[in-house]
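Working notes, structure below.
Only one protein chain is missing; all other protein chains are in place.
Moving on to subunit A:
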Amino acid sequence: MAVQNNLRRPSERPPEAPEREPAVDVRGLRMRYGTHDVLNGVDLRVEQGEVLVLLGPNGAGKTTTVEILEGFRGRSSGEVSVLGVDPDRGNEAWRARLGVVLQSWRDHAKWRVRELLAHFAAHYAPYGTPERPRPRDVDELLETVGLTEQADAKVGSLSGGQRRRMDVAVGIVGRPELLFLDEPTAGFDPVARRDFHALVQRLAGEEGTTILLTTHDLDEAEKLADRILILSGGTIVAGGSPAALAAQLESDAEVRWTHRGERQVTFTPDGTGFARKLFERHGEEIEDLQVRRPGLEEVYLEMVRLHESGRAEEAAGSIPLRRQQ
């Protein structure tokens, strides 16, 4: 994606003010289909201007959560507020403040790229404000997502990568205050992926757009997120900034050793210190010492593995700590 530098807008990202109303506030969100609980009481909060990544294996409930927030589906119970409004009761003016990046398939195949973008853009015109003019300029937007050359091409003739860029353009054409991206880079090649990440960072940095992104890819989450929430088995099992989350999940090292032929194991935040004391006390009686720190990646992969073997609840419980920042 040839990302151009034209997404600036006059107003700066607002300064941090913790008492400000969050962009998204979810409490006790539950979703049940028949007897199957997809979401078991999800709590999450997205601050204004923040990039929050909802990380979790396929089937963890990410898409369901996002679609409830987008107002695309109802919920079984729980309190949900998106830009101060319950999505079940969101009107068109509320809708105009949101951006949704959908994965297109073959809709609007006969429309030309610029034509379609201009048609969608016009829907936002009545909802512009002085500080957030709507919609964006279509030609600038085409340049931003690197589709200038395809402006007059039929949507149906675009390559997969070009089409996804058009999806992103459609999602941000209304200059949203809050942007939802559900698995946005699925099927991207590495270059498209890198360019897409740069675009997300620019939207968040220069425009102060609040972004809620879902992914099952830990690398992507670490790269983009101000904060990561891990969703597993229908609940948030861990959360924090990428660094804090890593530290939090690494905090219990597993120490294994053999003392006089007897195997021992313990979990401690300070594996090295524990090992030192062990040697001080028992000296050469200690054998087979192992100190293992399951990192964020390891914990996450274990969770994915359990998930894929159909043991979602166990996967949720496999996260060593449930503390949330």
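In this section, contacts are C-beta pairs under 8 Å (C-beta built on N, C-alpha and C of every residue); 3 or more make two chains touch, one makes a residue touch a chain; residues count from 1.
What we mean here is this: contacts and distances are computed from a predicted model.
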item	value
Protein name as given in UniProt for the chain not displayed, "Hydrogenase", "Transport permease protein", "Lactate utilization protein B" or "tRNA 2-thiouridine synthesizing protein C"	"Transport permease protein"
Option touching the unshown chain, where A:Lys110, A:Arg263, A:Arg281 or A:Arg305 are the choices	A:Lys110
Options A:Gly28, A:Gly84, A:Pro126 or A:Gly273, residue touching the unrepresented chain	A:Pro126
Where the unshown chain meets subunit A, residue by residue	63-64, 67, 70, 72-74, 92-93, 95-96, 98, 100, 102-108, 110-111, 115, 119-120, 122-127, 170, 174, 182
